[in-house]
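Presented below is the structure to which this report refers.
All protein chains of the complex are present and in place, except for one that has been dropped.
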Amino acid sequence: MLLETKGLTKHFGGLAAVSHLDMQVNEGEVVGLIGPNGAGKTTSFNLMSGFLRPTGGTVAFDGHDITGMKPHVIAKMGIGRTFQLASLFSDFTVLENVVASFYLYPKSGFWQAFFNTPAYREKEKYILNEAGKVLQLVGLYKVKDHLAKNLPHGHQKVLGVARALAVKPKLLLLDEPIAGMTRDEIIFFLGVLEKMRSQGITILLVEHNMEIMSLCDRIIVLNFGNKIAEGSPEEVRQNEEVIQAYFGSEHAA
Amino acid sequence: MVSGLLAQVAVNALMLASMYILMALGFALLLSIMGVLNFAHAVIYMAGGYVCYQLAAVYGINQWLSLVLSAVIVGSFGLFLERFCYRPFFGDVNRTMVMSLALIVILESTVNILVGSYVRSVPSFAPGVMRGGGVSLSVERLVTFVIGALLMLALILFMQKTKIGQQMSAISQESIGAVLQGINIYRVSAVATVIACALAAVAGSLMGAITNLNPFMGDQMLVKAIEVVILAGIGSIGGVVGSGLILGTIDSFLPLVLSGCATDALGLGIVILILLFRPQGLFGHEA
Partner (left out) sequence: MATRHKYDSGAFLVKVKGKPFKSAAVPVLVILLFLLPLFVKQPYYIHVFIITLLYIIVVSSLRTIALSGQVSVGHAAFMGIGAYFSGVISKELGWMPWLTIPLGGLAAMFAAVLIGYPFTRVRAIYFSMVSLFGGIAIVNIIRVAQKWTGAIGLTGIPPLSPIDIPGVISITFLGEKVSYYYFTLLLTLVCLSALYRIERCRIGMTWKSIAQSHLVASSVGINEVGSRVLSFATGCFFAGIAGASYAHYNLVLTAPTFGFLPSIFLVMYMLVGGRDRFGGPIIGTAILVMVPEFFRSLKEFTPLILGAIMVVVVFLMPQGIAGLFDQIKARHGQDRRRKVPTHAA
């Protein structure tokens, strides 16, 4: 078990955005987190990646309790993530975005960097190489010198994934990665997803799009901050509660 | 006598608190509604004092009328300020800051050149001393406090009861509902700026009667306003009142024990401590 939450809860004022969430993600899996708007999906992500402190419950990753840890510490432990919005270094080029993200591995010290030691230069060369590889993986290598903010939306989201890969994650949290993408972009992205999976990266993703859900090994459904269903894509698709949550009680599948 | 001294210090505390609060409210409004660090607030305060002086001492208009006129005149300047100085650069942190710095530099030095080193102060609004029970209090300071408190109440009522006031309140607390309701943010900013300037002008006029006028008198008040806002916290207009009271009390009582500048050192220490343990201020909510 790579990631596990127990009783994870988050209150905003009087409102419970996430309520006693128990879920697990196992190594090598692709798990989908779905639910209507406001179900608490992004909040859960933020809780798991350290951007929000839980009001209750625990999060454990790779055998360690990471509840309430700072996001940069969690990144170091091997969780990478993308964001729904504003997920770029907008004034950097595409390549610089990825190079900047290679902060942790390998890490350079202040004086090393300042005095431009051979060790530093080696590391930077390595990073440049790796960054190029990542960009080729996600298909953005050709636009590497373009300013990130000038990219079309779909490309920007893919860039976000490229960036998340820079922390050499064991677990990748993708927050609505294909929202706003064109048909072709989606197909391409699914290919990238496959490549990542084959490299052994565990993936937990949030999405609305039912199609991407068919790729998942397992799906967890949230509504109003609670887990209401869990299972394989087929099981979930036929689940009464899930259908109600999405389409309202008048409609039966 | 101790009780006499205590009473005087208490009145002083209230007076200072109310003036700090007037300044801080205006400053905080502009900060939370337009995202502007209005350094110019210092000169608005100063301008209020000088305009009042000009009207009352030079043109011989009745002080109370001068006070009101000063607030009106300087308040209208607020319209100009919002429309031409801040609105064009809405959202651009760099340029609004340069603008606000430019204002304080230009205005302070203009006044310095025009008026310079002559010592002057606004004619007293309520001269004299009140005696009772062996205690003598400066009426001036009491009156100042009362006016400040009344204005504070007026503002609070305004923000709760009137439509524009409620809009102001909504925006300053960054509620998403404000955006969705389609509030005309420019109109709200304009109103807020006028109010902020008027309040500062009143404070400047009142304080100008108690202390002397000088082109740089606003600087210290600006610092106090910022201190109050830091203490109060992000997005908390109500907290400004509480912090103002705290600060007014500190600034009134401490100089009895420590030298004037040590109070500032203490201020820094307090702010650091607060920021360490509660970055959102005493009354603010989580940023």
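As written, the chain order gives the labels A and B, with residue 1 at the start of each chain.
Just so we're on the same page, a residue touches a chain if its C-beta (ideal position, glycine included) is under 8 Å from a C-beta of that chain, and two chains touch if they have at least 3 such contacts.
Source: prediction; values computed, not measured.
Student: Which one touches the absent chain: A:116, A:214 or A:232?
Tutor: Residue touching the absent chain, from the options given: A:116.
Student: Touching the left-out chain: which of A:134, A:158, A:229 or A:242?
Tutor: A:158
Student: Of the residues B:112, B:184 or B:211, which one touches the chain left out of the display?
Tutor: B:112
Student: Just one of B:79, B:185 or B:271 touches the chain that is missing; which is it?
Tutor: Touching the chain that is not displayed is residue B:271.
Student: In the full complex, which residues of subunit B touch the absent chain?
Tutor: 31, 35, 37, 39, 88-89, 92-95, 97-99, 101-106, 108-110, 112-113, 219, 223, 226-227, 229-230, 234, 259, 261-262, 264-265, 267-268, 271-273, 275-276, 279, 287
Student: Write the list of subunit A residues that the hidden chain touches.
Tutor: Subunit A touches the chain not shown through residues 49-51, 70-72, 75-76, 80-81, 83, 86-93, 95-96, 99-104, 108, 110, 113-114, 116, 120-121, 124-125, 128, 138-140, 142-147, 150-152, 154-155, 158, 163-164, 166-167, 182, 184-185, 188.
Throughout what follows, only the chains that are shown with their structure count from here on.
Student: Determine the centre-to-centre distance between subunit A and subunit B, using the mean Cα coordinates as centres, and give it in whole Å.
Tutor: Using C-alpha averages as centres, the distance is 47 Å.
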